[in-house]
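One protein chain is absent from this view; the other protein chains keep their places.
Note that the chains take the letters A, B and C in the order they are written out, and that residue 1 is the start of every chain.
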Amino acid sequence: MTKARTNTEDYVRMYRQMVRIRAFEDNANQLYLSAKMPGLTHMYSGQEAVAVGICEALTDEDRITSTHRGHGHCVAKGASFLEMFCELLGREEGYCRGKGGSMHIADQAHGNLGANAIVGGSMGIATGAALSAKRLGRDFVTVCFFGDGATAQGLWYEVMNMAALWRLPVIYACENNGYSEYTKTEEIAAGSLTARAEAFGIEAHKVDGQDVLAVNDLARKLVERARRGEGPFFVELDTYRYHGHHVGDINRDYYRSKDEEAAWKERRDPIVNFGKWLESEGILTAEELVAINDEIRAEAEAAVAYALDAKYPDAGEVDMHVFAGVEHALPYIDGERT
Amino acid sequence: MTKARTNTEDYVRMYRQMVRIRAFEDNANQLYLSAKMPGLTHMYSGQEAVAVGICEALTDEDRITSTHRGHGHCVAKGASFLEMFCELLGREEGYCRGKGGSMHIADQAHGNLGANAIVGGSMGIATGAALSAKRLGRDFVTVCFFGDGATAQGLWYEVMNMAALWRLPVIYACENNGYSEYTKTEEIAAGSLTARAEAFGIEAHKVDGQDVLAVNDLARKLVERARRGEGPFFVELDTYRYHGHHVGDINRDYYRSKDEEAAWKERRDPIVNFGKWLESEGILTAEELVAINDEIRAEAEAAVAYALDAKYPDAGEVDMHVFAGVEHALPYIDGERT
Amino acid sequence: MTREITLAKAVNEAIAEEMRRDPTVFLMGEDVAEAGTPFKVLAGLVDEFGPDRVIDTPISEPGFVGMAVGAAMTGSRPIVDLMFGDFLYLVMDQLCNQAAKTHYMSGGKLKVPMVLRTNLGATRRSAAQHSQSLHALVAHIPGLKVAMPSSAYEAKGLLKTAIRDDNPVVIFEDKLMYQDKAAVPEEAYLIPFGEAAVLREGRDITLVATSSMVQVARQAAETLASEGISAEVIDPRTLVPFDEATIVESVKKTSRAIIIDEGHRNFGVTGEIASRISEKAFYHLDYPVQRMGAMDVPVPFSPALEDLTVPTPDAVAERARAAVRGELADAA
Partner (left out) sequence: MTREITLAKAVNEAIAEEMRRDPTVFLMGEDVAEAGTPFKVLAGLVDEFGPDRVIDTPISEPGFVGMAVGAAMTGSRPIVDLMFGDFLYLVMDQLCNQAAKTHYMSGGKLKVPMVLRTNLGATRRSAAQHSQSLHALVAHIPGLKVAMPSSAYEAKGLLKTAIRDDNPVVIFEDKLMYQDKAAVPEEAYLIPFGEAAVLREGRDITLVATSSMVQVARQAAETLASEGISAEVIDPRTLVPFDEATIVESVKKTSRAIIIDEGHRNFGVTGEIASRISEKAFYHLDYPVQRMGAMDVPVPFSPALEDLTVPTPDAVAERARAAVRGELADAA
């Protein structure tokens, strides 16, 4: 484990943020299993060090774009449990008033431009945000999160080319969790991912995505450099998802073994390992680690309880927010002047 | 000039094919300038060694896909002047009965799957043809021609990935003529084109696209290897277009200098240089070279004259060939049973 | 012999039968092999036909649809699985600029016999990018045929016809119906394109419904029947070609029509069908043709909102009652 910060407050916050993600996902999973959550959702558990290591290197002004597996990014970028669970349950108090759901949570106030249900769909958005920053002379950096599977989308190559030509402050962060849905990465990705970015003249890095300090260390350097106009960058983060592709993907023996899953969980859990390191460095005691876990779990459960009782949006909202500046879309599109 | 073949017949055919392309284009340009050709068209002049060097390494069974700048590929793959000019003039005897025109000439009999007016639009088609060959156990190879500008289309990266994963018999031939429309390649392409292919594990080559023997030599080796299942391959061919982007692009000082144009024409003309070599090797005399030129020019002019008098398709053809197996599309889509 | 099988099974059988019959048919898409798609529609096919004919692709929709076009041009008959109909937007260029136009642009020389299987349908709580019904987009493009099965029976018969067709065909399955069963013959059969099915005869009003909305129309017709209103239910089965005659005949008899389709109402399928009827049965209409489509909003995630966006049997019945009573809301 690389030592990236000497500030113990930062370490503790990173630990807390990882625990928050895990607690969020455990509750979300439970909601699904108990048939209280509409639709389905993709768990981030196992990948916490990626979102936290990177987002802890960002300010609220910095932007991220997220994916279908986006709860982790959302929490790491500063979102609150309450509005997130409300969103997952389709309630009015959710981040998107229940209109987006798990796959579309956005949190504008903290710079999260939104999860995306189109694999690779946010690569243009992230790059465009970086263009906007550069053009408007603002100094925010944008991080584009996506999975290994998303590297098969042509859009990525188009925007990498423009980002490289125009030196845009964007960081492409590929979370390589070894699978896209039920298929192993090596069956769907030829050659090398870092070489693909390098071919466009983009500096590329590979890092252990289970090591939050290593991720954070690299992220801080690259964010700083991107802010100075030395971007874009590409980072491939080696990681693993603990659950199925989505919450309903229970029997997965046919595409990956229980042994493989167990090995990652036992040896490379980002939270356990970082907790041990915090303890060994004397930053937190075993009791303090437990207390943090308990406190966060309680907070998550309270948020779930609140959200389960929260109000659904009114029927009248159904055609609101289709157009900015238009109250109700249906009369508007039929030409009723407002 | 590399010596690629010891067979003088082949040399002479390559020379003739290059002259045929130049003659075709000169006549097409003239048709446009004299307002006899509908629409507009993109001249291949200057790039002849690419099409000929590659297509002379192919059999009629082998497939190519072509581009908006496609007359050269079409001639090189074996098409006849008459049906080509008829197509350019929208006549019934054209390769596509006048329905395709310059940007869509296809010549199924010689394995030309068609020009394409969508930049990069044929990359999937070419790769799919290669998949078809492999799946059906047939041994044809497919060459996908495209320009430097087309490398900005995400589609290319998607199909390269699949071609590499499945070892498909396809060769991606990028004619780098330095420009996409009115923009220099370096302004729209970051990094290195060969590295982009290599990143997918695809063997990549660069060759002088003005040297027909060098092109042919490389092409023959790669076609042979692709046929044996060692593909895919990528080739970047350095070349130059003599005319404007299209026939109407007359004043082009604002994006490239007359000096630059003159330098290419004087020093690197693929036909002149190959003609000189044929002469110096004692394969053809100066008189024979002139005779070939004259004969081909006469043939082209005769074809133009024929095409100008040829019949337009009947009005009744307008809704034919929309669907295979359906005579007239209009009654068919309205449910009239046939 | 008929038995009841699910729509998923019907699709699976159609593909298996055609792959047995014709070695040039193959299948490609994301997670179609071992996983048999997330909907498990294709489960088992890879065991019979092997990974060489049931091909798992990377997440490259434009790429593999483009490859299907090229494969189709060179002797193969690809069936492409597009996991969600919402991804059609990604493949429009390959589908509409290439597949749809190749036969015409080549003056009839090149053929593109390929099938794009995808789906439609909301109320699965899948939000705006996994719930769209986008068949109107492709129905607008000359050179594509468009099929819309409304049950296991149609799903099998139309898909088999599609696979044998020498043209690009887009077929939309209702993703909410994959587990719904219907009677399907054991024996092989095909359903010709361009022949609407009259699913229920009636005198008072014609309900023209596509795909997912056929069930809705049938339920509405049941309700109406109990009230003494006799509704005829017609399923066009294919949008291109479109069996105008059967529908116009029906409306000439009933004098009233409602078109029900799960695509958005605005600039979609209902307008086309309604305007054909309004033109061709002009002097027979007692009431303006009514259109019911998905609400013109992105599909919301919240169940409280999503259910409001799709026509329901009650809403259809209510419209039908108004039509039969001759009550006009705002056509005064």
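The definition used in the following text is that a residue touches a chain if its C-beta (ideal position, glycine included) is under 8 Å from a C-beta of that chain, and two chains touch if they have at least 3 such contacts.
Note that the coordinates shown come from a computational prediction; the quantities given were computed from them, not determined experimentally.
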item: Which residue of A:Leu82, A:Val143, A:Met162 or A:Ile202 touches the chain not shown here; value: A:Met162
item: Given C:Thr123, C:Gln219 or C:Asn266, the one touching the chain that is not displayed; value: C:Asn266
item: Candidate in contact with the missing chain, chosen from A:Gly53, A:Gly72 or A:Gly94; value: A:Gly94
item: Sole contact to the chain not displayed, among C:Asp56, C:Asp86, C:Asp235 or C:Glu306; value: C:Asp86
item: Contact footprint on chain A, counting only the chain that is left out; value: 63, 65, 94-100, 104, 106, 108, 113-114, 116, 118, 121-133, 135-136, 138, 140, 142, 154-155, 158-159, 161-162, 165, 320-325, 329, 332-337
item: Chain C residues touching the omitted chain (full complex); value: 86-90, 92-93, 95-97, 100-101, 104-105, 127-129, 136-137, 139-143, 239-240, 242, 263-264, 266-276, 278-283, 285, 287-291, 296-298, 300-301, 328, 330-332
item: Where the unshown chain meets chain B, residue by residue; value: 38-40, 90-91, 96-104, 116-121, 149-150, 152-154, 180-183, 187-189, 254-255, 312-313, 315, 317-319, 322, 329-330, 333
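We take it that only the chains that are shown with their structure count from here on.
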item: Comparison of A-C and B-C (more C-beta pairs in contact); value: B-C
item: Chain closest to the middle [Cα centroid of all protein chains]; value: C
item: Chain B and chain C: spacing of chain centres that average the CA atoms, whole Å; value: 40
item: Separation of mean Cα positions, chain C and chain A [Å, integer]; value: 36
item: Sequence positions of chain C contacting 2 or more other chains; value: 57-58, 60, 62-63
item: Where chain A touches two or more other chains at once, by residue number; value: 152-154, 187-189
